[in-house]
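Can you keep this structure in mind? I'll have questions shortly.
One protein chain omitted, others in place.
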Amino acid sequence: MDYQSILAEIEQEVFPLLERGKVANYIPALAEVNPKQFAMTITLFDGTQYSVGQADALFSIQSISKVFTFTLALKFYGTELYKRVGHEPSGNPFNSLVQLEYEKGKPRNPFINAGAINVTDALISHYGSAQVAYKEVLEFIRAISDEKSITSNDVVSASEMEHGFRNLALANLMKSFNNLDNRVADVVGTYFKHCAVEMNTKTLSRAMLYLANDGVDPISGQIYITASQSKRINAVMLTCGHYDASGDFAFNVGLPGKSGVGGGIVAVIPEKMGICVWSPGLNENGNSLVGTKALELFTTKTGLSIF
Amino acid sequence: MDYQSILAEIEQEVFPLLERGKVANYIPALAEVNPKQFAMTITLFDGTQYSVGQADALFSIQSISKVFTFTLALKFYGTELYKRVGHEPSGNPFNSLVQLEYEKGKPRNPFINAGAINVTDALISHYGSAQVAYKEVLEFIRAISDEKSITSNDVVSASEMEHGFRNLALANLMKSFNNLDNRVADVVGTYFKHCAVEMNTKTLSRAMLYLANDGVDPISGQIYITASQSKRINAVMLTCGHYDASGDFAFNVGLPGKSGVGGGIVAVIPEKMGICVWSPGLNENGNSLVGTKALELFTTKTGLSIF
Amino acid sequence: MDYQSILAEIEQEVFPLLERGKVANYIPALAEVNPKQFAMTITLFDGTQYSVGQADALFSIQSISKVFTFTLALKFYGTELYKRVGHEPSGNPFNSLVQLEYEKGKPRNPFINAGAINVTDALISHYGSAQVAYKEVLEFIRAISDEKSITSNDVVSASEMEHGFRNLALANLMKSFNNLDNRVADVVGTYFKHCAVEMNTKTLSRAMLYLANDGVDPISGQIYITASQSKRINAVMLTCGHYDASGDFAFNVGLPGKSGVGGGIVAVIPEKMGICVWSPGLNENGNSLVGTKALELFTTKTGLSIF
Partner (left out) sequence: MDYQSILAEIEQEVFPLLERGKVANYIPALAEVNPKQFAMTITLFDGTQYSVGQADALFSIQSISKVFTFTLALKFYGTELYKRVGHEPSGNPFNSLVQLEYEKGKPRNPFINAGAINVTDALISHYGSAQVAYKEVLEFIRAISDEKSITSNDVVSASEMEHGFRNLALANLMKSFNNLDNRVADVVGTYFKHCAVEMNTKTLSRAMLYLANDGVDPISGQIYITASQSKRINAVMLTCGHYDASGDFAFNVGLPGKSGVGGGIVAVIPEKMGICVWSPGLNENGNSLVGTKALELFTTKTGLSIF
């Protein structure tokens, strides 16, 4: 397939939509981003990349980091992990306390905020300290994306911490149900540092390859997780990867994926490629408006839905 | 692949679990079923079938009928259908009124009870009467399964109607929000008649072929719906097909599927086959306990997950 | 105290507010009422009445009927009644299904719709038929108000029935939890007939005297219920009598009371008097806007709050 031409078509088709989305405005560092930006990259198993737009521009990966922390926690804890966090869609906004209270402090899945905070807590317990946990997650991200320069933006994470009262509420609620091992401030602080990692569509699409290839990096041959774990991460991305619009994404795009409030969306085509699209303007569900549309166009044009 | 041997292995492995599930007991007609029954059939695109167990035994398809009514409603209404019913996972039990009230009478998806009742209402409006709607849905089921003798069990549907107060509550609630066109008793009565259709694993796995083949029956060549509609039905089956355990099914089985309280589960492997498994004992989420396990074994043994 | 002057002052003070409320518009019979009407009557223990405004004008008592059905059910069932209906404030709108589902079909109190429907069901079981139950409740209302001509408006009750889908949903939900003995249509039909009884402020304030006098009619000497039952009905009126604004009414008026969507509000000053105020324009909580204000002025001017 002529991927470059398809991407070029998509870029053209989504152009009129660039004004429609709204950038996240809950912290200044994100609110200042120019919404009229767009990039899309696909990375094949041999490392070939096709890109359009500002594919070198760095952006805050935000909730896409939840895929990486979930991967590591699953690797270390196996099915034991599901004692502390589930894998069901939530049917509620990403940061809702209601369901968390009804379900006695056990988050529905690792991709809502409470779930990712809980997974971060599990990693801190595994690694022995918040500092090591942060460092190891960052190393993992660098490894799977084959890019050693990746780092976290301290201004963004500090700003998140300053305005992160709802996440502190979620963490304290889990703590009140004995479903958080470490200090609330440490856990939430580490969580925010992972969210503030900055990447571009090239590195993020590259980083998805292990999930497209049953847990094994197809380029380096490195085995990160088992095939079964990899398939299950994809399943959770499909059912829970886009907050309260996960069904809509499965419906319209038909690929396992994960979005972040910074405007990035990653997606996986099993046995074929990793994808990343970025455009900072968000729709009403907090997912990139143009990014969602671009992925929908991609599966329509290529017929590469999993369904 | 030697499907017959794989099915035989599965039959043997699930045998010890047959005592664990509990048959649905909310109406006498279902409560009297012997729980220690099992059957599984796969149907390939050329019509070849592999079966184990009581693959000729008829059972009540119950909620599996929701796949067929959704297909017809989508065919006739297209995306207009989504004005009255969504396609998001509900995160709640299949018959919950809570979410329906909060979301002002619009059901989350066509596979929870409220959604299927709403879809039935749409079909009654389309066909002009409850009688015709019932008859046309039955004809559609007969066509896709290539079996003219299929019919509905009047004792079961009458018994459902007699005990169906919660479904009447759901229908009245939608009516109070002006999201139901026809008389409550007609809509719910027709819904129950579809649920009481009786089939076996052979006919049901055959009936899934159009969803494995982009809307086209691979044997007869008959075009039922568009490829896009077919993919989207599969997406909704994956995210919403098993009530509050849909994430778990996607996670452990990794296939689009739909379960019924009669113990049947259908599943689709895109571009390959239709599957049906049946065992009347249910797990705590109301899905066939052994059926779910058998499908999990099938994707593990064959590697045929969509992820 | 010069009650007549106080009422005259109140009439004058509320006059500018008469345009602010909105009449109930869910059925035509209520929607056509002129909102700019007002009446207020107090009835003392010796039968003396003081009135202002259109105190002879009949209006639909609607939810005020819940006080009378609760009285009879408590008389016949005693504390057994609390097995089927509670006496806690609901913290939710009067017709919410959410709480009813969470609490497994047991209504919070007899003054929300589900509770009053349940109480009507209890009365039908007691009297043996819907017809007799309706007739006996009407006779009770005639007795306590000493007015034989009181009757129910068939146009209103038929119209309610035609648009009463939410109440049918509530009744079916209770039925699904085995908390309703009789046929849903009979129970809801009888409930609507009680709601459609028409009275004026003179007869309604007279009808409250037994609750101001420990269950005994101070004029006729007739004993209706025990002192303890009477006090407890007053307590439930105080905590639950005004839907989701019950706290506000206790806070601002400080009297046990019950409002109806027809614009009437009854209140009780223990050991002193019965009160009824009527003005059809409602506030956002569904209580008479001017009626609430008039009662607030009355307790402020007379100092006759129970607190």
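We just call them A, B and C in the order they show up, numbering each chain from 1.
Simple rule for what comes next: contacts are C-beta pairs under 8 Å (C-beta built on N, C-alpha and C of every residue); 3 or more make two chains touch, one makes a residue touch a chain.
Everything quoted here is computed from the prediction, not taken from an experiment.
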item: Touching partners, among the displayed chains, of the absent chain; value: A, C
item: From C:40, C:67, C:116 or C:245, residue that would touch the chain that is not displayed; value: C:245
item: Given C:37, C:63 or C:90, the one touching the chain that is not displayed; value: C:90
item: Residue among A:5, A:172 or A:222 that touches the chain left out of view; value: A:172
item: Chain C residues that touch the omitted chain in the full complex; value: 86-92, 99, 108-109, 228, 230-232, 234-236, 238-240, 244-248, 250-252, 254, 256, 270, 300, 305-307
item: Touch residues of chain A, complete complex, unshown partner; value: 96-98, 101-102, 165-166, 168-170, 172-173, 175-176, 184
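The rule is simple: only the chains that are shown with their structure count from here on.
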item: Chain copies touching (chain B, chain C) - same or different residues, decided at half shared; value: same
item: Chain whose Cα mean lies nearest the overall Cα mean; value: B
item: Rotation angle superposing chain A onto its copy chain C by C-alpha atoms, nearest 5 degrees; value: 180
item: Furthest chain, CA centroid comparison against chain B; value: C
item: Distance between chain centroids, defined by C-alpha means - chain A, chain B (Å); value: 32
item: Rounded Å distance, chain A centre to chain C centre (Cα mean); value: 55
item: Overlap residues in chain A, where contacts from two or more other chains coincide; value: none
